[in-house]
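All protein chains but one are shown at their positions in the complex.
And now, subunit A:
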Amino acid sequence: MSATSRAQLCFLLLSVTALRGHARFLDMQDNEISPEGLLSLLSSELKRELPEEFVYRRALRCLDMVAVEGQFTFTAERPQLNCAVFFIGEPTDVISIEYDSVNIDCRGGDFIKVFDGWVMKGEKFPSSQDHPLPLYERYTDYCETGVSRPIVRSSQNVAMLFFRLHQSGSSFTVTFRKLINPFPCNVVSQTPEGSFTMIIPQQHRNCSFSIIYPVEIQIGELSLGQHNDLKRSILGCAGSGDFVELLGGNGMDTSKMFPMADLCYSFNGPAQMKVGCDNTVVRMVSSGKFVNRVSFQYRLLGHQELQQMKGNSVEDVCLRA
């Protein structure tokens, strides 16, 4: 036997051995190997079959933040009238919240509502301008649809659960899962430093990446499908259907933030800006005619940098440099 033939036979044996178990797994789908079936093997929803000891469980607090998948229970030891749980995933996640068991008195004024996004001080992320759903569709009320619709799914990596329980002993349990979002649009960053590439593939929509810190943003690449010449950019991005803008503000709603810079021509190479606001946003507006893409890095501004910006600043608007 030649060396080549022997290597080929070894590779064949390796392949058959590796596939042996998976083939039986696929056979369980009535002998149909469809792309959907293959994808289901990769789906994180298969985690539903995890044994009990692999599921993370803990009690919820009245005001809580959850980033880990698992099962969460709240039990009222006294009336709890103003409670909220923030859920957050990685930028490429969407959130799934499933009602496992609910023991509340809907007729007595109790409620559990899931919001598709975050609300803080009355300001919403994503803003109404950026979210594909009208506002009333972004709320899901357990008392209205919980029984028929036990799973709520978010449109981005953040969601929120509001609840009010009037009687001690009332309780509910939810399972939080993170599902993969192949084209993340609206994102809240978990960290003050990182990098991200936002791609809007020929969709007429606006997407915002929110960094709730004062940061320096360095855009490495901006690719807008249309080819704008440099002259037009001098006049600003008015009239351009595809552009990127940097926003700064002290709230969650991007439509109430200050425009710090806008970019409506493609380029490669670093373009950086410091934004000394509590919330810094990279927002892309897309006409839907082109594939638009922006890559950027961000890092937290140091205390001295902020002080220096404050000293140089004349305006009251968040510090910029």
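Things worth noting here:
Note that in this section a contact is a pair of C-beta atoms (placed from the backbone, for glycine too) under 8 Å apart; a residue touches a chain by one contact, two chains touch by 3 or more; residues count from 1.
The rule is short, and it goes like this: contacts and distances are computed from a predicted model.
Looking at the choices "Thioredoxin", "AAA+ ATPase domain-containing protein", "Urotensin 1" or "C2H2-type domain-containing protein", the name in the UniProt record of the chain not drawn here is "Urotensin 1". Within the full complex, the residue among A:Val119, A:Ala271, A:Val291 or A:Leu306 touching the omitted chain is A:Val119.
Contact with the chain that does not appear here is found for just one residue of A:Gln190, A:Gln203, A:Ser223 or A:Ser266, A:Gln190. Among A:Ser101, A:Thr145 or A:Gln307, only A:Thr145 touches the chain left out of the display.
In the full complex, subunit A contacts the hidden chain through residues 3, 6-7, 10-11, 13-14, 17-18, 20-22, 24-25, 28-30, 37, 40, 45-46, 48-54, 56, 63-68, 70, 82-84, 86, 88, 111, 113, 115, 119-122, 124, 135-137, 139, 145, 148-151, 162, 164, 190-192, 212-213, 250, 278-279.
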